[in-house]
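Shown here: the complex without one of its protein chains, the others still in place.
Naming follows writing order (A and B), and every chain is counted from residue 1.
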Amino acid sequence: MIVRFFTALDKKIGWVLNAAALISSLMLVGLMLFLVLARYVFGWSIVGLLEVIMLFGMWLYMVGGLIASRKREHLVVDFVQTNIQDQQIRRLHQAFLSLVTLVITGFFVYLSYRMLKWGMRRPQHTPGLSIPLWIPQSAILFASVGCALYALRDLIQSIIGNDTHLLVAHEPAESAIEEDR
Amino acid sequence: ATLKMATDSGAKGSPAGDTLERWADLIEKGSNGEIDVKVFYQNELGSQNEVFDLHVAGDVDVMLNWPMTSYDKRIGVIYTPYMTLSWEEAIKAYSPGGWVNNMLGGIYADLGLKFFGPWPEGFNGVATRGKYATNIAEADGLKVRTMTVFPAPQTMQALGYQTAAIDWGEVYTALQTGVVDGEAGNVIYWDYEYFRDQLDYYVRSKHFFMTGVLSMNAESFEDLSEAHQAIVADAAKQVMMQQFKAAKTADELYVKKAEEAGMKYFELSDEQIKVFARAAREKVWPLMDEEIGSEIMGTIRNNATKL
């Protein structure tokens, strides 16, 4: 029951993250093209367009990092993992890694929180369009909290001994890419 | 005590870098070594934004910075186009007791920074390749890179140019390939130093009087003993007064160097400057009323050079 709830929740979150990545990527490409067209073809000088582009860029970076946490696809040096044969030790090792990751991502959350807190005391805006800096910066807090929660998920799973990634609706990451050509 | 001193623009050995070295030296010697100054040049602590962040937060105690508007739009007053038109007027306005100096001191204080004084570089201009403009009509179709700070792009547009936002790191390639025709808004030193092999002309449009600012984080300042506070402030005053004398000479030296390197240099007549000034004041000043408030702009209108 609980498992089913979390599986459904994970699917919904995955959908939202993918949509956010899609939107920010397409905005990035579209606005950048518009910038070139405006300058080169129409001769318009648009103040602050780059600021909007950078805003979508920051959200893209952070959502991308979070998606990698969700799918456990962060870059790893995995020769210890691949050389452990014993199931029990493997689970212990997994729990240890998740715990370390949880502590470190907790530090990441703290740093991001401190950045935003300082930003409330000394607020800043972009020079062209006066976009408040907390908008792109909150992408970092969002990603840090998300990554910490996924580290917690991994820790719980390794403790209850769930090796089959039950709580992740496992979608092949690069289905389109891996299709046999 | 230990003070961290930095600049956002100026490597070791550049005019700004030399100033830091002298300032640090005066502080260390003046305090008989009681104050230890650690100097960081351009990019050593990060980008321009980053170093100013550190200054506001007190990680960089003492700084020679080029004003940024991200914390407070009012800092943009320093980029009011055609506020003063001659060196004499500019130096008077920026000197201690002068009207621009007073205005900046108040704005910096609100940011938690102690304003020691300006570090003037001189009047800026437009450096281009291939073609150049000495009036608004000629500027039509010329694409120039400007600072993103308000109202730098708006000012160039008022002077007839098309503007583009290009990151400083990409300016060289953009000039080389022709994405932009020029780089607008700096004193000739920067264009000579970084882009002389790409640029053919420098027109001294004089829209901004460029200056750095010598400042200290207010909390760091309070932490010093009164004697040490006086030493730091006096040392700042000394390098500032020295720069007031040196700036014009240095600027003329770089004009000469640029000409020797094959750049063509144009000084505009009073009449030509006044046409530019009228256009910029008419188009940009009303925008500044909205952005930084009519009170400050009132001060500027009362004190600015009459056309």
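Everything that follows uses one rule, which is that a contact is a pair of C-beta atoms (placed from the backbone, for glycine too) under 8 Å apart; a residue touches a chain by one contact, two chains touch by 3 or more.
Definition applied: contacts and distances are computed from a predicted model.
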>> Tell me the UniProt protein name of the chain this structure doesn't show, selecting from "Pyrimidine operon attenuation protein/uracil phosphoribosyltransferase", "GsiB_2 protein", "F0F1 ATP synthase assembly protein I" or "TRAP transporter large permease protein".
In response: "TRAP transporter large permease protein"
>> So one chain is hidden, and I want to know which residue out of B:197, B:234 or B:282 touches that hidden chain in the complete assembly.
In response: B:197
> Which chain A residues would touch the chain omitted from the figure, given the whole complex?
Replying inline: 18, 21-22, 24-26, 28-29, 32-33, 35-36, 40, 50, 53-54, 57-58, 60-68, 71, 73-82, 93, 96-97, 100-101, 104-105, 107-108, 110-112, 114-115, 117-119, 136-137, 140, 143, 173-177, 181
> For chain B, which residues reach the chain that was dropped from this view?
Replying inline: 4, 11, 13-14, 38, 40, 42-47, 49-50, 53-54, 57-59, 166-170, 172-174, 176-179, 193-198
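In this section, only the chains that are shown with their structure count from here on.
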> Hey, which residues of chain B end up touching chain A in the complex?
Replying inline: 56-57, 68-71, 73, 111-112, 141, 143, 148-150, 153-154, 157, 162-165
> Which bits of chain A are touching chain B when the two form their complex?
Replying inline: 39, 43-45, 47-51, 118, 122-128, 130, 133
